[in-house]
Structure formats: structure tokens, C-alpha cells
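Have a look at the structure below before the remarks.
Only a single protein chain was left out; the remaining protein chains are all shown in position.
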Amino acid sequence: MPQTHMPTEPLVEIRNLRTHFFTDDGVVKAVEGVDLDIFANRTLCILGESGCGKSIMARSILRIVDAPGKIVDGSIIYHNATGQSVDLARARNGSRQLRDIRGQDIAMIFQEPMSSLGPIQKIGRQITETILLHRKVTKAEAKEIAIDLLDRVGIPQPARRFDSYPFELSGGMRQRAMIAMALSCQPRLLIADEPTTALDVTTQAQILDLIAELKEELQMGVMLITHDLGVVAEVAGDVAVMYMGKVVEKGDVFSIFEAPQHPYTRALLESVPRMGGGRRDRLPAIRGMVPHPLARPSGCTFRTRCDHAMAGICDRSEPVLTPAGETQAACFLHITEMTDD
Amino acid sequence: MTDQTIQLGNGGMQPDDTGAMPDLLGPRALMWRKFRRHRVAYLSLWVVVFIYAMALFGEFLATTDIQQTNRRAPFAPPMSIHMFVEGEDGSRQLLLHAKGLKLTLDPVERRRTFAEDPDKVIPLGFFVKGFDYHLLGVIPMDRHFFGPVNPKDRVYFWGADRLGRDIFSRIVMGTRVSMSIGLVGVAMSLVIGVSLGGLSGYYGGWVDNAIQRLIEFLRSIPTIPLWMGLAAAIPLDWPPLRTYFVVTIIVSMIGWTSLAREVRGKFLSLRGEDFITAARLDGLSDWQVIRLHMVPSFSSHIIASLTLAVPLMILAETSLSFLGIGLQPPTVSWGTLLKEAQNIRTIIQAPWLLIAPGSVIVLAVLALNFLGDGLRDAADPHAH
Partner (left out) sequence: MLGFIYRRLLYMIPTVVLVSVVTFLIIQLPPGDYLDTLAAELSDSGGLDAGTMEALRERYGLGQPFFVQYWKWISGIVLHGDFGLSFEKNLPVGDLIWDRLGWTFAISLLTLLFIWAVALPIGIYSAVRKYSFGDYAATFFGFIGLAVPNFLLALVMMYVAFKYFGQSVGGLVSPEYLDQPWNWDKLVNLLQHIWMPIFVVGTSGAAALIRIMRANLLDELYRPYVVTARAKGMSEFQLLLRYPVRVALNPFISTIGWILPTLVSGEIIVAVVMNLPTTGPMLLRALLVQDMYLAGSLILIVSLLTVLGTLISDLLLAWIDPRIRYQ
């Protein structure tokens, strides 16, 4: 359910974030000017095809982008519990300040529960490790907390599972363990990078329910990255649609689903089969392919696949996010309307 | 390539070229490009080519017949090469030459010492007349690449051994035996390794099990004592050629196990690939699947492993010959040359006996290792 109350102060403000990869073949602009606000007790879904930069954007927040990726511009302002603000984009890599925020204030879970846990360390140890890192507790207390957490995320026989190795657990159980680990220090923001993609459908629903429940319980902000519209419809409060490193449309989940403004969002929504839809209708697909990351189209990056592309306008300059209907969209269809006024 | 890509990036301005992609190179071209980028490996390729050329054209490069002794020059030190001679009036003249050696007997210590004789000029030149030989075993010649202009003069660029034989010429000629043992050994390893490894990987089951146990067994025992045992069993009165082949066989026994393992691993991983299943469903026979689909997809790895096996075999031959249980004189190889430097007193008296063949061995092995390493990196596009 979408929340009606809107807290004034966001947890994290991302402004003009640009993260580039300097490869041998050229510069890949994975994130190219993203503005986003993330609020407490609210779920922000980042929607987009694979390769659109959503994961890199999320990783930029925690500063865990692997080389040769680098934040080249922009700011990521985090407002901590004591009211101070930290620009994560400028924090020194590996600094105490950054490490204290990681895992404690902002936690992250990943797509591959198979490979995201250390392969030869016991589950329990990997959880207590995080607890001992950030909280002043003894080892025995940490173990108790960890077992409670395993119980809370729905792992049966948590005391026994504490001593299990990751390869002894199923995918769903591993993802639950990952969530337990992420929540071990009661973070204020949980970033979930496609947490259900690698899981089967029934497990997916369970994991999403669990995240939603825990969000309410801990009043934390959630940033959920997905390419699955079904997931968005189920859990999102706000939605941001990304294409080639940019947010092309953002708004609350109802507005986006009811009246999408950006042609890309519309195309995405239309490409999903609907219950009760005409049987003989062919499912529309977005024409063409995502351009090669080293061959970014000039102007609006979507114009090469857009049915409404206007020669002389869309290839000249880049559209910026502009209020359009109930949402904000980065498209000249709306900008020209405004300039015409 | 990078330039092209950037151009393509700019070329994406037209709205119609939606699928703009950088050019894709074929696998061979990609490998070659990657190999060329590995500069040390590329340089090593030329060093290896040079060394094998030296093995082929040894007589042409040698200055002296390798068996020719000189009673007046036991343990003669290396001679230096000079560019100019000074005339009586002090003028300098260009003349490539070496200075002769003067032998003096120290009556107290009863030792022979050599000193450079400034008055004795040995003119040097390219393409000079020397001993008769057959180039590549067929073309009769008496010209040599570099040496004394007067065939009667004796030069020792890298010194002489205890019988006054020229180390330089002996090393050049030893290249043939040492380097070819590597090649022949690797060829044998290839046959054994690829067939056993292929059988093991393709059929799996008990065949695989048996071959794997055999390989494990061979790898778990220390090789040197076994080789020593085998090599020591070679009768000393065998003709050099037969000894050569037996030593090669002994030496190649190490190489094939790792090769077989690699081939097996590749077979196992390829066996599950969809394109192999597809080929089989198309009705190709086992042999056709192996020949047309599997071998091409791992041949580059095999070449790299083979290259890395050559230096191992060269070192093995050298070790055995050094211990006196491999090749026997008068066969000249780098190992038998080093045998001359076996005791510390000899080395103190004539360090070049150790340094000259030693450096050549290290250079050859180093170049082969770098080459193999570069090939291996190039063969695996996904490696870091």
C-alpha cells in the first residue's frame, strides 16, 4: 500500500550523480546525472532493464563500485540519526566514517544469494561479524542476536542453522540469511539489489513480504532495485524509472502505473501481459535494442527507440526531469508543451 | 581499435543506427591482438625464434670446430673484441680485432695464467672462412658468420674449457641438442597427454577414473630419483643417438600428466556445452565432434601449455646431463657443458664455464616461459 504521509526530510539526497567506468575501450557512463530522494519508512523502487545503471547507482551510495568505476560528479547527502549530514560521494574511500555508515546506517542485500555469502565461513559467523563490527556487545550476545535475527527472517531451527555453511542452504534460505545479516544493526536504509531475481516465484513473494514487514517494524527506508514490474506494483511507494544511466521518470507508484508520462515507461508497462487482456493481441515489445554503452545516442538517449522522437529536438539536447501529469518525466513531449505556454 | 570505438561512439548521432556496436574481431585476431599487447611475451617470441635458428644454423655461427682441442689454451679466459688499432704514429684505425693471449707460467705457484697480449692482433670479420661443414646437413660450406679472418687463428669469445675447446662454439652447437629435446619431448607428451586426457574427459566413467589414478600416481612421486634410476640404467656404451632418444622419453614422462589433466578438464567442461550437444544431435560421430568442435575450441590452450612444457624438459635434460647420467660426452648439450663446471675449484679458476652456459639456459627458459605465459593469457579472453 502506498503511504499517504510524506516525511519532509529525506534520508538520502542524490544530486546529479555521475558514475563512469574507464575501460580500455572507452568511458562507459553507467550513471549519468541522477537526482533522487530516499525517505524513511518508504519504499523506493528503481525500475529499468539490465544494464541501465540501476545497480551501479545503488552501489555508488555505499561507495562499493568496483574499479574501473568511479564517481566523477554529484553528491550523495546522507542525514544521519543525530542530524548531521555526510556527503558520501566525497567521503574518503575506506575511511572510518564511511565504514561506520556501511552495514550500520545503510545496509545492502544482493541479487545472488549463492555467491554473495562467503563460501567457506559459517552463516552465523558472517552475521555476528557485522554485529561485532558496529555494536558494543560480547561474542555470546552477538550470537544470541544473530539467532534471534535468523528466527525473525523465518529460518527454521535458527540455532542449528547458525552453524551451517552457505552451501548447505537453499537459495531462499540464503537470501533470508543475507537479510538477517543486513538487518543485524537495524539500518535506517536498506538497499536491495534485485533480491528476488535468482529465486523461484513462491520464494520471491515470501522475501518481498518479509522486506515489507521489516520495513514497517524498523521504520527504515528501502530502496529496491528491480526489472520486474510485478515486484514494483507489489511493494513500491515511489518509483524511479532508469534508462541508460538516467532517471527518465519518477513519481508515486499509482501515478506511474495509471498515467505514465515518458514513452519509455509507457512502453515498459505495455509490454507486460495482463490478466483478461485480449487473447489475440500481440504483446507489444519495445522496438530495437538498448544502444551499446560506448555508443550513447546524443540528446535524449531513448530517441533511437522512441515512437515519438522529434528530429531536430530530441537529438539536440538532453531533456531534464520536468513535472508532467502526476509525475516527473524527462521528455521533450512535455518540455515543449511547457515552452509553448 | 580504441580510436575506432570512439569514432563509433560519435557516429551514433544519426537516429537510424540503433544497433551501433563496436566492431567485433574474430577469436584468432583477438588472441593475436592480446598477445601483441603483452610486450615481454612478444619480445620473447623473437628470442625463441632466434634460439631455434641458432640450433638450425649452429655450424654457421660457431667459430671453431667443437671437438678441436688446444693444448696451449686450457681454461683460456674470454677474449674481448676491439674496434680500433693504434698505429705506430698514434693514429687510430678501424679494424675489428681481438687481442691474443699470452700464457705465462708462475714458477712459484706452478699455475698457468693468461694475460692479454697487446701486440698480438687477431683481425675479425664477417662471413669468414673456417672449418668445413654441411649447412642443415646438406649444403657443403666453409663460411662462418663471424670469426677470425685467418682460419689458423684461434679466438675464445666466451673462454675455453680444460682441453682448450671454444665454449662459445660448444654452446652454439649444444643448442641443437638441448632445444630439440624440449621439442621432441613435448611432441611425445602431446601424443600421450592429448590421447589419454581426451579419452578420460570424453568417456568419463571408469576410463576416466583409471587414467586419473595413473596421473595422480605419477605426480605424487618425486621425479628426480625415478629419472635418475631410469637414466642410470642406460648403458654407457650406447650410441649417442639412442641415448638421446631414451633421455627424451624419460624427460617427456613429466610433461604429459599436466597436459592430460588440462585436456580432460576442457573436455569435461565442453561436454556439457550446448553446441556440443547440438553437434551430436546433428548425427556427428564421436570422432567428428572431437575433431570439428572440441579440438578447435581448446587448441590455443594446448599450444600455450606445450610452450610452457618445453622449458621444463630442457631443465630436466640439463639436470640429468649435469649429474652425469643423461647425455654423455662427446654429445654436446647445455647440460654436458655445465658438467664441466661441477666442482667449485674449477668454477673459481674459470667462472665462464658456469656463467656462459648458465646464462644461455636461463635466457632460453625465461623466453619460453614468457612466451607460453603470453600465449596462455591470449588464449583466455576472460582472464583478468
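Each chain carries a letter (A and B) given by its place in the written order, and its residues are counted from 1.
We adopt the following convention: a residue touches a chain if its C-beta (ideal position, glycine included) is under 8 Å from a C-beta of that chain, and two chains touch if they have at least 3 such contacts.
Note that the structure is predicted; figures quoted are calculated from it, not measured.
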Revision key, fill the gap. Of the candidates B:L226, B:L268 or B:I303, the residue in contact with the absent chain is B:L226
Revision key, fill the gap. Touching the hidden chain, out of A:F21, A:Y78, A:F110 or A:F162, is A:F110
Revision key, fill the gap. Among the options A:R99, A:R152, A:R266 or A:H292, the absent chain makes contact with A:R99
Study note, to complete from the structure: Of the candidates B:L315, B:V332 or B:A378, the residue in contact with the absent chain is B:L315
Revision key, fill the gap. From A:I77, A:L133, A:A212 or A:M310, the answer for touching the chain not displayed is A:L133
Study note, to complete from the structure: Residues on subunit B facing the left-out chain by the touch rule are 213, 216-217, 219-226, 228-230, 232-233, 235, 311, 315, 318-319, 322-325, 338, 341-342, 344, 347-348, 351, 354, 358, 361-362, 365-366, 369-370, 373, 384
Review point. Since one chain has been left out of the picture, which residues of subunit A touch it in the full complex?
Key: 59, 62, 64, 66, 94, 99-104, 107-108, 110, 112, 115-121, 129-130, 133-134, 165, 167-168, 178, 181
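One rule holds for everything that comes next: only the chains that are shown with their structure count from here on.
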Point to revise | Whole-Å gap separating subunit A and subunit B, where each centre is the average of the chain's CA atoms | key: 56
